[in-house]
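Missing here is one protein chain; the remaining ones are kept as they sit in the complex.
And now, chain A:
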Amino acid sequence: MQLTSIETLLIILAVALGTIITRFTPFILFPESKELPPIITFLGKTLPPAMMGLLVVYSLKNVSVLVSPYGIPEAISLVIITILHLWKRNVLLSIGVGTLVYMFLIQVVFL
């Protein structure tokens, strides 16, 4: 522990304040009492799928396709998750099997 207790608490509050601002700003800018501008309604409908796409890329951002194992475990797991999910459409099954396959691949196959 390099900082004092007070300094640590202040860092926690500073990080929290930054987070809280990013979470509350849209709701403060567009309160319920006012009609939403059409452009915001449009963004409210189109941003969720776009942000889900971003989250998929974001969660894989540290995978290197240039260094062994070249992202192969991730690619195999993603293909299995996709096929399984389109076939059975069971969220927990797709996620569970996909994760177990991934763990098997990186712990046993691509060691």
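In this text, a residue touches a chain if its C-beta (ideal position, glycine included) is under 8 Å from a C-beta of that chain, and two chains touch if they have at least 3 such contacts; residues count from 1.
The rule is short, and it goes like this: contacts and distances are computed from a predicted model.
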* **Hidden chain of the complex, named as in its UniProt record, picked from "ABC transmembrane type-1 domain-containing protein", "4-azaleucine resistance probable transporter AzlC", "Ion-translocating oxidoreductase complex subunit C" or "Fe-S cluster assembly protein SufB"** => "4-azaleucine resistance probable transporter AzlC"
* **Positions on chain A where the hidden chain makes contact** => 1-3, 7-27, 30, 32, 36, 39-62, 74, 77-78, 81-82, 85-86, 91-92, 94-96, 98-99, 102-103, 105-107
